[in-house]
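Report on the structure given below.
Heads up, one of the protein chains got dropped from this complex, but the rest are sitting where they should.
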Amino acid sequence: MSAHTVPNPLPHSKGGRTHEPFWWSLFSAGGVVAAFVMPVLIFLTGLAGAFGWGAAQEAFTYDHIANLISNPLIKIFLFVCVSLPLFHCAHRIRHSLVDVGLGGIKTPLAVVSYLSAAVLTVFCAFVLLRI
Amino acid sequence: MAEYETLEADILVVGGGGAGLRAAIACAEIDPSLSVAVISKVYPMRSHTVAAEGGTAAVIKSNDSLEDHAYDTVSGSDWLADQDAVWAFVKEAPEELIQMEHWGCPWSREPDGSVAVRPFGGMKTERTWFAADKTGFHMLHALFQTSLKYDNVTRYDEWFVTKLLVEDGRCQGVAALELRTGKLRAILGKAVILCTGGAGRIFPFTTNGSIKTGDGMALAYRAGVALKDMEFVQYHPTGLPGTGILITEAARGEGGIMVNKHGDRYLQHYDLGKPLDVHDPNHPQLRQMELGPRDRLSQAFVKEMEKGNTIEGPYGDFIYLDVRHLGEKKINKKIPFVRELAKNYAGIDPVHETIPVRPVVHYMMGGVHTDIETATSLPGLFAIGECACVSINGANRLGSNSLTELLVFGARGGKNAAEFASENAISDKRALEAQARDEGERIVRTFILKQGGTERISTIRDQMTKAMEAGAGIYRTESSLKETWDTLMRLRERFEKIALDDRSNVYNTDLTTALELDFMLDVAASVAFSALERKESRGSHQRTDYPDRDDAKYLNHTLVYRTEAGPRVEYQDVVITKWPPAERTYGKK
Amino acid sequence: MGTPTTQRTIKLEVFRYRPEEEDEPTFQTYEVPYREDWVVLDALNHIKDTVDGTLSYRWSCRMGVCGSCGMMVNGYPKLTCAAFLRDYYPNAIRVEPLVNFPVERDLVINMDDFMRKLKAVKPWIIRKKEQPLAEGEYRQTPAELAQYKQFSMCINCMLCYSACPVVGREEGFIGPAVLALGQRYNLDSRDQGRAQRQETIFGHEGIWECTFVGECSTVCPKDVDPAGAIQMAKVQGAMEYMKTLLPWGQRS
Partner (left out) sequence: MKPPLNRNMGSTWWLSRGAYFLIMLRELSAVFIAAYLVFFLICLYKVGQGPEAYGAYLRFLWSPGMILFHLVALAFALLHMVTWFNATPKAVRVWRGEERVPPALMIGPNYAVWAVITAFIIWVVLK
């Protein structure tokens, strides 16, 4: 080895276009949605009814819920609340698994993560359309 | 791998600081077919240019003129600067700073987007360009990053040059130690530019980083080139006690004041004018009080200390720099680094408290003797920046001229070296390689393999720095200098008995520390010797036994040569073109 | 300020690795005088000067601007010239070379990879057409300067690389300091070279590798905020990508 001339390009560079911005956009949008609505959704659908606070008990009767969800605006709202955070979670879980040492199966991890989010999103649409 | 591998480039730049990088870029731009090697003992961004704070001078505003810049520089130098060099310097300065702007230096700006300037010591007009108070840092990184775009520049980072290779009367390469492997190699070049910075580390209290050990000065000195004006050592009036960390002159340029233990603005008693209230719109006044030149301010400190007006601290006496009246907003905007440094290293917040400061060694006005084209007396060898002496700084450098100097003469030197390299070839490769091999053997013999040494590097180094401070500091006398000289000679002998702890190859910093001390002992001796010979007081060289300036005898440059019998001094007349020697007046415009 | 005559001491456990003599690193304990105003670097210098000259490390300015003396101090990346003994006393201080870098010897790391990445981001002003110097400076208002100023403060100390787990696991990741530097030039009103930095900043090894741990910004001694630079770039990059998906968008 002689002078430390700096070779270019970088030895590890893959080059070419990356589609990470697409997944990151979904992650990011999902993160925003999750930050704004997830606490209240979890509170309402997972805890409020169970503890039966005030008006909550009545709100969780089948008729009230079915009536509420049949509203197309609410359907759209719920679809957004579920699908985007799913991609948000998929992205995070994918990266965290790499962080804790599963870097060897990076690509399969990505495929499984986003595919799961996609399947659940389709399922969500199906479920909402049925109500 | 062969034991001694020879490397080659057309031009070798020794040192990767501001001057070296500017020179390398100049070479690279002049002729893309030229190969340029930048050889530095540290990665370029570690070079000490990084620590310059306040700014860099060039005429850009309409209220200013080249004549004023030149006059301020000449009078600041106590008429020891060469006026032809000063004129070239001030003339080329604006374009160089604009070039820096085009290379991305983040200069502080006026609201209209033009570059802003601030006042500095010893100036008639405010002309200091600045990037907040990290001007050197921004310039160095802009230069370094810009240098990356030239494919004909090859860097040898962390290669320590130990010797210049001279053959057929020309400098044709260097012997350099690759720190990573511990191998010593010849790097041959048709021209060699020294840009290794100053030698503040020969003193105990200095703003200079650990790397500033006068390597280039010693390399040239040993190759028979004269060192010029070495007796002129600049003390910066405001360093933090203990660490010597620099508190920039910009703090005073923005309106900071100096007060002694009684709260008195003592500078008014030293022919530096009368103070104005800090809230007066005319404060700070140019070329007066706190904006006097550095030599005068540092000398005033010593006088105050003698009067008992300074404050005693664990690291010697100090006085106060007060910037509180500037307010938090201005401090944060204009001198944020001052606040950061004072907070971290003195434990005080300048917004609310006064900063303890004392004079610390800052800059070597002297250096490798070059002409106005940066050429030394050894063909093929050029020198630029603090390691060189052109001279534009004379007996006292004006604050904010040094960054400009490394650009102006960096560009000049690069151009001239490129020209020289295209007209000369390497004459005898074998002989040069043999020299490098000898040098490698010398290092192995004197340091690595030597047994029975008894002296520690740090002991000798500490005694050297103490001797310099004691005898060759702000005020000197015949006897103090003689004592320093004698100590240095004894230390040189003791250095022969040095013992390294580390005899390995990879990153042997014990070895490089020894090599640096070897260089410093030479440089320190040249300072003491030159000071002893100059029997007058001028600028930063103050002899209490000869308190007056003596233009009849000493309006000339000291040239000191290294010989077997000890240093030999010659003198060379100062070039006077337009400004005949006059009294240096501050405090009156 | 502490009195220089103090008798108190503090222990330093220093990472040692001498490649010519050993295959595995060890720790060596040194006891040094404790002084209120000493930093870890002062203690290392004390060891080198008076106890053990074989200890190797880099340093120069000892005022936090040259960027050479970054090391792990008790597991955190720090400039040792700014890490005061008083913040650790009376406990021992463990000093190691910066993590996520190969070690050459003792506390000296290998920074070749960093230097390659630095060059790859093209950290210089790129113009379509240079304005002649005679026409003066490019105008840049204080507001335009402020846009990139913070990202220009990087001293290349590489503490952020040591703090970043992504750097630790992804060899190719361009990393915090260099990405911030890329943004520094992209945000400079004088620069027109964004497209040339695209592949490095917005490519496979660029910003998308970052999982926003944010420690790069926490450890930065100069408040550069590389995490912020990267997050900003992600927003930009995502918007640009989305534009290319539109029917009238341009594929690069």
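Quick notes on this structure:
Read from first to last, the chains carry the letters A, B and C; within each, the first residue is number 1.
Throughout what follows, a contact is a pair of C-beta atoms (placed from the backbone, for glycine too) under 8 Å apart; a residue touches a chain by one contact, two chains touch by 3 or more.
Please read all numbers here as calculations on a predicted model, not as lab measurements.
Only one of A:L47, A:I76 or A:I105 touches the absent chain when the whole complex is considered: A:L47. For the chain left out of this panel, the touching residue among C:P19, C:G136 or C:G172 is C:P19. Those residues of subunit A that touch the chain absent from the view are 1, 31-32, 34-47, 49-50, 54-56, 59-60, 62-63, 65-66, 68-69, 74, 78, 82, 85-86, 88-93, 95-96, 99-101, 120, 123-124, 127-128, 130-131.
For subunit C, the residues in touch with the chain missing from this view are 17, 19-20, 25, 75-76, 99-100, 102-104, 109-110, 141-143, 145-147, 165, 168-169, 211-215, 217-218, 225, 227-228, 231-232, 234-235.
Note that in this section only the chains that are shown with their structure count from here on.
Remark: subunit A and subunit B have CA centroids separated by 59 Å (rounded to whole angstrom).
If you average the CA atoms of subunit B and of subunit C, the two centres end up 27 Å from each other.
One finds 33 Å separating the Cα centroids of subunit A and subunit C.
The set of subunit A residues touching two or more other chains comprises 4, 6.
Under the contact definition stated at the top, the residues of subunit B that touch 2 or more other chains are 148, 157.
Listed in rising order, the residues of subunit C touching subunit B in the complex are 1-4, 18-21, 37, 48-50, 52-54, 56-68, 82, 104-106, 108, 111, 115, 118-119, 122-125, 130-131, 133-134, 136-142, 144-145, 148-149, 152-156, 181, 185, 188, 190-191. In the complex of the two chains, the subunit B residues touching subunit C come out as 42-43, 45-48, 50-51, 95, 98-99, 101-104, 106-115, 134, 137-138, 141, 145-146, 148-149, 157, 180, 209-211, 242-243, 245-246, 313-315, 337, 340-341, 344-345, 347, 456-458, 500-502, 504-510, 513.
Considering their complex, residues 4, 6-22, 24-25, 28, 95-96, 98-99, 101, 103 of subunit A touch subunit C.
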